[in-house]
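The complex appears here without one of its protein chains, the remainder shown in place.
Here is subunit A:
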Amino acid sequence: MRLKLVPEKTSFDFFSNWKLWMGVSSLLLVLSLVSFFAQGLNFGIDFRGGTTVRTESTMAVDVGIYRKAIEPMQLGDISITEVFDPTFEADQHVAMIRIQAQADGEAISGETIEALRATLDGVAPGIKFVSVESVGPKVSGELVQTAVLAVVLAIGAVLVYIWLRFEWQFALGAVAALVHDVLLTIGVFAAVQIKFDLAIIAALLTIVGYSLNDTVVVFDRVRENLRKFKKLSLGEVLNLSINQTLSRTVMTSVTTLIALIALYVLGGDVIRGFVFAMIWGVIVGTYSSVFVASTILLKLGVKRDWSKQANTTGNQFANIDA
């Protein structure tokens, strides 16, 4: 007996409640923006400059004692957090120490790190610095710029691609879904205050890719059905297409989620934030390709006069395949 997540034949009406879904999306977007502007993102040193030290000792971490030991060094703003992870050994106690960027343009001096190590060795003998990462203020600003540019470029590039392969209405729908996904992901990061660093940008771009993947598969079917069923209204075609691809959408999301959840649970704390972003992105991306991208396509409408397709610029690249 086969495992079937979605019944053989479905005929859900995805647009009967479109106002509700748009409302939900808008509400989430507003919440994202509010939490973004109210709390801001918990930027890692990549974007803020500064130093993070990952310490490891066989003794339990006492954040208060660490802080008291470091404070006299006058390194400015420091934050110390203990890291817990199921993959750690019993006598493995890990803490992350973050120090603000120091005054000059350089990253950090070796002496400062040595002094810090000596100081902490006093309160936690045998402490090891398993990683030290330091980004000078000069670079961090540039990293923010390139990161934002990368996301904008990626969205712009796919906008053009879909416009060439489909029509501009499709491109707008897909890009609206993308922006929606990216904003919601940023919103979650602001709300939960997970560290936002360079790797998260990679995750964001992957979400862009994934969400698009989903949207494109649905749109591809819409394009096909629009030619096949000339009598059906756009809404009916959209519903039919989404129902036809629903099984695939769910299958792919589930396999991807299986893989990502394994990585989230077992992959160690170093990439957990990164994987979290992707899991969230897969869920939001799947939702948005059905409810956001398609609804926008429905509202924009598509030219149905396929007999004159040679004159349109919108789909001249649509027949390259197969």
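Brief remarks follow.
Keep this in mind: a residue touches a chain if its C-beta (ideal position, glycine included) is under 8 Å from a C-beta of that chain, and two chains touch if they have at least 3 such contacts; residues count from 1.
Note that contacts and distances are computed from a predicted model.
When the unshown chain is looked up in UniProt, the name that turns up among "Aldehyde dehydrogenase (NAD+)", "Protein translocase subunit SecD", "Methylenetetrahydrofolate reductase" or "Nucleotidyltransferase family protein" is "Protein translocase subunit SecD". One of A:W163, A:F274 or A:F291 touches the chain omitted from the figure, and that residue is A:F274.
Within the set A:I162, A:V188, A:V284 or A:L297, the residue that contacts the chain not displayed is A:I162. Within the whole complex, the absent chain has one touching residue among A:L28, A:V123 or A:A150, and that is A:A150.
The omitted chain makes contact with subunit A at the following residues, 2-5, 8, 54, 56, 87, 105-108, 110, 113-114, 128-136, 138-139, 146-147, 149-150, 153-154, 157-158, 161-162, 165, 198-199, 201-202, 205-206, 208-210, 212-214, 216-217, 220-221, 224, 244-245, 247-248, 251-252, 254-260, 262-263, 265-268, 270-271, 274-275, 278, 321-322.
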